[in-house]
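Note that this is a trimmed complex: some chains were dropped, and none of the rest were shifted.
Chain naming follows the written order as A and B, and within any one chain the residues start at number 1.
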Amino acid sequence: MSSLLAFAAAEPPPTLDSGNTAWMLTSAALVLFMTIPGLALFYGGLNRSKGVLNMMMMSFGPFGLIGVIYVLWGYSMSFGSKDIGGIIASPLEFWGLKGMLPGEPGATVLQDGGIPTLIFVGFQFTFAAITVALISGALSDRVKFSTWMVFSALWVTLAYFPLAHMVWGGGLLSGSADGIAAKLFGLTDGAATIAPIDFAGGTVVHINAGMAGLVLALIVGRRKGFGKVPMRPHNVTLVMLGSGILWFGWYGFNAGSALAANDSAALAWVNTTVATCAAMLGWLVVEKLREGHATSVGAASGIVAGLVAITPACGNVTPLGAIGVGVIAGAAAAMAVGLKYRLGFDDSLDVVGVHLVAGFWGTISLGIFARGTGLAYGDWRQLVVQLIIALVALVFTAVVTTVIALALKATMGWRISEDDEVAGIDQAEHAESAYDFGGRGAGRVSPLGQHEPDARHHHEIDSEVHA
Amino acid sequence: MKLVTAIIKPFKLDEVKEALEAYGIAGMTVSESSGYGRQRGHSEVYRGAEYTVDFVPKVRIEVIVEDMDAAAVVDVIVKTAQTGRIGDGKVWVMPVEDVVRVRTGEHGPTAL
């Protein structure tokens, strides 16, 4: 998305480029595939079996909601031209994507690579959706599905769209003349001399989701038995599958953020690959030294840490730089994930340890490795700019998430009952269980609608509680 | 010797295991099972139909003990596994004529 700043200002080129459009159609589909079903499987496999379906639904449910929201007001708030204080744009300008359809006069507006505006909308929607889904990893096995759905709608509107606008839509954290970076080190040709770099979403996606996960883990509280009872992954083949789908889809995320099929996309492709490889090795080496075994959950986690860290950097570092970004990301995340047991917050599937840590590192790594402007090239100003945007994003999200989470705590409430938590959230919230390999153990079948809808749900369950 | 068989709620297994250890029992065999009784199962919903699952997951513990320990072991299990809610389970005692430790071939109480 490096070219978005240019886009915000420039007039669109007159012709559509079918090659760039082909790549964006593909990329948008790839990013969708990351969440549905990639992330859902990754998180689901890491979860205990009694909550795997709920964990998957925490990705699927918001995805549906945000799809509708993005068309109605999300795109407009993120990328509309009616900026409000550098923080957000008006939700009304492109309400319902008005004026953008084929054949509409002012609507065949093309991005600078010659792509239809609509596919840019689709591409951006998938980013908003996965960011919310990422957060859910902090909350496994204990949260009301209804509260989570309401949270998703509020958070995407009040935390995600603003940050997307600030960073990519020409707001405060962009390289625009009114942004923080321009205030710090001045302007060159009407834009910041040292523009902040977030190629594909280190701040907007990963710091944002990671910080939200931390806040929620603290406000919602721990799973019953956290730190005492083992809560280990119930199906590691799903974890491996999920990590593979994430990696595959991430080419849409990163190389697609060039918004064209060009040199820059090719560089992003190679950097994404090599950083991820290096991060997997980094994680495995830490495990091997520390515990004596390199695990497969470790490999999958290292992959995700590498992908996260290279996300902001993939268009602006060399492949050798990418190896550095990756290996440090993998090792750092491997060391960070144990912290939750010491500090006592139940970030169940390590949103903080992986996304916040690697996302933060990836964002500031540009201060070191960015081609031409990083420390390694003798300039310290990029590092200052990157630190500032990372910290502003962190604080902004922390505040907004806290407000939303406390409001919901006071009203709808976050937690399911202790009884339900012990019996398993899949049964309590979704009336389902994930597996039935034996084919035994079920008694009667009755088509719905033949008895009263309210008289039969799980109050029959004599939930099993610790006395 | 006696065989004490206990059907209990699965989440009580760790506690029962610890209580038996504390009492001095060093071994047991555990398997998964499903119970049917006063405690009812639950409903599940899939695509336009609803299913009742009659059986409730239980854990089945077997412990061989010396005659004199049987009553006490039953007691320990009952106390620890009790929640006072329907479905807590059953414990029963049966006579055992001989036990052998496979590793050594020892017979009787020393095989435990």
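Quick notes
Everything below uses one rule, namely that contacts are C-beta pairs under 8 Å (C-beta built on N, C-alpha and C of every residue); 3 or more make two chains touch, one makes a residue touch a chain.
The model shown is predicted, which means the values in this text are computed figures rather than measured ones.
A single copy of each protein chain is placed in view; the full complex in the file contains them as A x3, B x3.
In the analysis below, only the chains that are shown with their structure count from here on.
Inter-chain centre distance (subunit A to subunit B, centres taken as mean C-alpha positions): 46 Å. Those residues of subunit A lying in contact with subunit B across their complex are 229, 422, 427, 431-433, 440-448, 456-458, 460-462, 464-467.
Taken in their complex, subunit B has these residues touching subunit A: 9-11, 14, 34, 39-46, 48-56, 82-87.
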